[in-house]
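Some chains have been omitted; the remaining ones sit where they do in the full complex.
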């Protein structure tokens, strides 16, 4: 059976020259608005010939470097700076972004596990479906900004995936290098089911992503990395005029599952190493204190391998099953 | 009328020699426990003659450096290290700490605005009353750990108040200096009504406090500052044996209300300066993007005075009325 058309309608013209601001309007009948809609802001810029870049933030709603760089770009871009087309969606999972939560407050959907989506599914699935069937097919280059959100913190990095198609892979890593984050990562996705990344890559798009900090905040430093990297990437991709402002970067690999350490106990977490610190295999990276009594010894959490601490649990309280730390391995590019 | 006795009963003996672990038990009849209680962990250490130090964390429930230092101290302290008495309450507003929220989930009480409390009031007022009438009178020295919590971030500092009694003030600043945080602050409290600080100081106690980070997390670095500062302060106060491990510190003043900048608009906040950065009066410290549309210019938030950014709003989204930044002035000690 032919899938139904997407219920989402754009109020911008994807083909019109110049800068257009508008919405992706998704009808959403609910108790507080029988004939309500979800209005996701979008900017489209067309100028001359050139590739199309699809730029997104807030795939998870509590990650802020991407939205800052993209709301800023949308507010300042001039058509004459562009050579091709920009499609800017600063807050991809808009209901989650508006609620400042990772997942959608409407259906608790994790947008980055909802692809390819469904036109007749939940709100999050409808958004995924629109990207899958309408926006991704228009794009040549896709940049999806992530950060750690409220519960994780990362060394700021730009990344792409190891892919079967080595030309596609090389094109992506060229853009990672141009982005110029302090760190760059080669990712081998273990469980790629339902990801936006996978959806884009399976269509042959050049896909680049980031993790630029976390904790549900953005600093001047991390926002600066996002803005500078965005402009560099667009220039390198041939969609914006200008020069790439080269930045030094260090490369990290995440070779296997030993990179990830999980807590088996809940409690108050004291880290013994910070982001960027080198650790040995088995070295304690954190201790977890039980909090219902005083006088009890904490449980120690050892590193699963030697390397650099590249991500960590953020909240002061940890729950059984939470990822405590990720240890990466620094490599030559 | 004579006030009623506190409903809180301690299961530890404040006079017994050695290390005792127990609870402050506060009966709390509620829907899910008709004869339930709130059990706040407490450790008391008595050894020989000497002053009494009352040590508290989680006055606000989402601040973690203090609880880490105090759960650690309670689990490792040996009676023979003490010369006098330690009263350790790692999580002063225990219901808030258990819920990982600033205020109590039971009555939304802000413990640090609830003094002197009431024995027949809300749960938070009953806790305040117990400190006011039972624990503070036992103490000579009081150390109350704070951090920024989930919504603020601070340069790590130890602080005391400008007081009418200059001997009391000097004793407090001696301990601030011994604590040895990277920053030390002289505070002139504008609105001190209901604070634990004020309750302690009005009884003539030597009162020291901290702000050691924020965002609802603790790093290895900030937890280390708390643990080292705690031990230094106890040694300097004559309650623990050992040597003060001297640390360099820089001093800040908060001269007047111009230090505080408030947002009049809500939206996505992009900081233009980070903690510790020097700013000029009127220099933009942040920009706030409206998020319901793309293409709109952000509102700029200027510094109210020249100085160093010593605290900032943490979440990526700001609401009208939120404090955006605090600018302090570095001074000689």
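As written, the chains take the letters A and B, and residue 1 is the first residue of each chain.
Keep in mind that, in the parts below, a contact is a pair of C-beta atoms (placed from the backbone, for glycine too) under 8 Å apart; a residue touches a chain by one contact, two chains touch by 3 or more.
Treat the numbers as computed from the prediction; the structure is a model and nothing was measured.
K.L.:
Shown here are 2 copies; how many are in the complete complex?
P.N.:
Copy number for the complete assembly, per this file: 6.
One rule holds for everything that comes next: only the chains that are shown with their structure count from here on.
K.L.:
For chain A versus chain B, what separation do you get between their C-alpha means, in angstrom?
P.N.:
35
K.L.:
Can you list the residues on chain A that touch chain B in the complex?
P.N.:
19, 21, 23, 39, 41-43, 62-64, 67-68, 71-72, 74-75, 88, 90-91, 97-98, 100, 153, 215-221, 223, 268-274, 277, 289, 291-298, 314-317
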